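Below is one structure. I have some questions about it.
Apart from one protein chain that is not included, each protein chain of the complex appears where it belongs.
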Amino acid sequence: MSAARPVTWRGWLLTETPSSRRQAAWGRRYRMWLAFSSNPVAMLGLVLTVLLFLCAAAAPLLATHDPAAQDLANRLAKPTAAHWFGTDELGRDVYSRVMYGSRVTLGMVLAVVLTAGPVGLAIGCMAGYFGGWADRVLMRVTDIFLAFPRLILALAFVAAIRPGITSTVAAIALTAWPPIARLARAETLTIRNTDYIAAMRLTGAGPFRIILRHVAPLCLDSLIVRVTLDMSAIILTAAALGFLGMGVQPPSPEWGAMVATARRFILEQWWVPTIPGLAIFVAALAFNLLGDGVRDVLDPKQR
Amino acid sequence: MLVEIDNLSIAFPTPTGLSHAVRGVSLRIGAQKLGIVGESGSGKSLTARSLLRLLPESAKLTADRLTFDGIDILRANERTMRDIRGKRAGLILQDPKYALNPVMTAGDQIAEAWRAHKKGSRREAMQKAVDLLDQVRIRDPARVARAYPHELSGGMGQRVMIAMMLAPDPEMLIADEPTSALDATVQADILRLIEDLVSRRGMALVLISHDLPLVSHFCDDVVVMYAGRIVERLRAADLSRAEHPYTRGLLNCLPALSRPQPSLPVMVRDPAWLA
Amino acid sequence: MSRSGWVRSLGATSSSVLVTLFGLILITFLIGRVMPIDPVIAIVGDHAPPDVIERVRVELALDRPLPVQFWIYVRNLLHGDLGRSVMTSNTVLADIGHFFPATMELATVAILGATLVGVPLGVLAAVRQGHRIDHIVRVVCLTGQSVPIFLLGLLALLVFYATLGWAPGTGRQDVIYQGDVAPMTGLLTVDALIAGNWDALWDALAHLVLPASVLAYFSMAYITRMTRSFMLEALHGEYIITARAKGLSPLRVIWRHAFGNIAVRLVTVLALTYAGLLEGAVVTETIFSWPGLGQYLTVSLLNADMNAVLGATLIIGMTYLALNLGADLLYRLLDPRAQ
Partner (left out) sequence: MIDVENLSVRFRDIEAVKSVSFRVPHGGSLGIVGESGSGKSTILRALAGLNADWTGRMAVDGVPLVPRRDRAFFRRVQMVFQDPYGSLHPRQTVDQALSEPLAVHGIPDGEARVRRALDEVALPGTIRFRYPHQLSGGQRQRVAIARALMTEPEVLLLDEPTSALDVSVQAEILNLLADLQRRRDLTSIMVSHNLAVVAHLCPTIAVMQLGEIVEMLSTDDLRAGRTTHPHTTALRALSVELQES
């Protein structure tokens, strides 16, 4: 019985006696997926996130109109068969603009995460592992950035360069890395003093090898949770910047800016500002649900 | 009999079904000193804690009979249980570092235990707390009463814990590995203190430990548990005449100062022990 | 820790706060210098003659090297000089003194509401972990952390003001009460209370309800989540088993023992949340035309009034820092383990 090779994929993945590194690694991933997929909150988040990315990828196919095409004769129309979500103050199709808007939002989120995430992780791990002066200097710098509320620093920063998609991304990234670095440092500090890291040092491995191969992968778990939850905060900050007129500029179909330009119609044509607002809500909720679910899977004691 | 247990089982739900931690344990405890011995995962702690119904929420508890002085613990409501907990049976946990509330002074924690079951003023309770600290042979009870747990050594913390559990004058004391977090010299002091207090007050003692020789030194009777079952019950004095191979194995595999051995006998676990 | 150790760690904290403060000032200064707007043109206008431009440039010390400019900036700051706002032509400090109380009033009411609802909700969710109430609280929180404040504000106005007519409209008070109450603290409710003007007090409170609720929702979600996770950790402590073994009532176990252990940490969270409300205030004030610091900041931004923007940013940063420091001190005072 033990000698027979398990026939099914499931059996191969779930075996208690894997016979290769690859099998062990995939088995672990599969178990995590099983835990994840049995969590309805996480799955709802995942489905919403995937849908969001699909919208962004297939916006040209899904859109029914040109998002920039104006039709001044048909301004502020109610939702109809032709215009599913109605039209805005310039007669543009709101549905198509919302679809294209997902590209802007997700693009910004990814750009921020891909810059702030690795930077924060690297700084946090190094500060935590080396301690001493390196730690003091690096943490003082993050403290300075953390001393501003996020939106305020982003606003001041955008004001210094000029509003636009690049400056929005740069401003948010500038405010996004310090909390990540803080978290990575805190994790590193607890990991650093464990016996298994002591054992790694006793193999003669250098500090960079230990950080890269042993410390960083363990920080990654709580970091993934944090970054996923942070993505919703990034969406909200980007939208707030857009809403205040300091983010992505019209006519680009950024959701926050769409709400801002249509806000004066809230009492008469309430759907015009509400629909892009709901789009922001759904996108932020998707990442919050996903992050919450991932936390349950990766870090059960944090529930 | 103070405690009567028939066919007690405790199980926990896992993804692959129920996992039984205690299976079919039957036990009578009177006004005596009983030791429950077993290795980690043998179910000794769960068995004792079920008497106070202080199990994790997910635990599934079943028994044909589980009574404390005639009170049916399985069916008792929360109010009745609270009259047993503390008032009639105290519980001492392993490590005072974690078992004492870190933001309350030692005196407050003892006074609280007293006030929960006796009627009296705050001042009276505090006086009682200092008295109790004196009874557990703390040299400067008034000072220790004002101290926070992190300011106390392990041995002092455990004395505070004992004082707290003695406060409402219970009939029974359950000590769950009360000394395994302590140094050997302190360990002996604490165990002698417990033994002394229990004998003087005529209380029942349930001493849970992984250390068979230690338990038999302080108890009248010893129950040996393995994988959720009782494999043997015997008088502590008859330990050398233990019959079950598991009990014998536990005794033999210990290195001893008095006799040098080239190698230690290794326990060979017989699947039949599980039956 | 001994008394001298306590003093030493206090010294370390205050020196690190000073370094942070210095960094704060440096960042605002640098942002001001890389601005694409020429501050001279902003003051004298596009069509000023070259000699006037040159004179103002020298007056503002803009011809000097950057470190010297920074030194002048810091020196002015120490004298409470944040420059003059082009838009209002008042000093920025006077402007902030005028607008800040409105923001504080809004944020304080919001944090009170958020705490009173959020903390019990978080405790409840932790105690009933995995039960239906826990899931409901979770959904309420996740929604609160996902909804953009401006959407919530707009919808609140649409429903409670325009449709139901329950709430008064935007602003801090009705026109008829304006100037009724002599400003003492700048907090309208407190001023009305001091003056004994009940109608004005009622009016001020009515105007506060909607923006404060909108602002409070997001913070409440955060406070609830943090309370829940702290409580779960505390409830798994061994000392909870001890407390239950003593025969204490469940309420006493939960509030005296579990909550007692997280209370101090929660104060830190509340301080941070309060500071975070300053951020939410920027958007909320825009929606509700609330004449506070947030609105001052955004209007200055749109008018490229740089002194005002930097001044407001710096003041908010310093408030944030002060709250952090306060929370830290409170923690040292209240937690027996920290001493």
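Read from first to last, the chains carry the letters A, B and C; within each, the first residue is number 1.
The rule is simple: a residue touches a chain if its C-beta (ideal position, glycine included) is under 8 Å from a C-beta of that chain, and two chains touch if they have at least 3 such contacts.
The structure presented is a predicted model; accordingly, all values stated were derived computationally and were not measured.
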Displayed partners of the chain not shown (whole complex): A, B
Sole residue of B:P15, B:G70, B:G202 or B:P255 that reaches the chain not shown, by the stated touch rule: B:P255
Candidate in contact with the missing chain, chosen from A:S19, A:S38, A:T64 or A:T80: A:S19
Interface residues of subunit A (partner: the chain not displayed): 2, 16-21, 23-24, 28, 194-196, 198-205, 209, 214, 217-218
Residues belonging to subunit B that touch the chain removed from view: 39-40, 154, 183-185, 187-188, 210-214, 216-217, 249-250, 253-258, 260-261, 263-267
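Here, only the chains that are shown with their structure count from here on.
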Graph class of chain-chain contacts, one of line, ring, star, complete, other: line
Label of the chain whose CA centroid is most distant from the centroid of subunit C: B
Chain pair that, of all pairs, has the most C-beta pairs in contact: A-C
Gap in Å, rounded to a whole number, between the CA centres of subunit C and subunit B: 51
For subunit A paired with subunit B, centre-to-centre distance based on mean C-alpha positions, whole Å: 50
Centre distance in Å when subunit A and subunit C are each reduced to the mean of their C-alpha atoms: 25
For subunit B, residues contacting two or more additional chains: none
Touch list for subunit A against partner subunit C, complex: 41, 140-141, 143-144, 147-153, 155-157, 159-162, 232, 236, 239-240, 243-246, 256, 259-260, 263, 266-267, 270, 273-274, 277-278, 280-281, 284-285, 288-289, 292, 301-303
Residues of subunit B touching subunit C in the complex: 52, 54, 78, 82-87, 90-91, 93, 95, 98-104, 112-113, 116-117, 148, 150, 161, 164-165, 168
Subunit C to subunit A touching residues, read off their complex: 16, 19-20, 23-24, 27-28, 31-32, 34-36, 129, 138, 142-143, 145-151, 154-155, 157-158, 162, 229, 232-233, 275-276, 278-279, 282-283, 286-287, 297-298, 301-302, 304, 306, 309-310, 313, 316-317, 320-321, 324
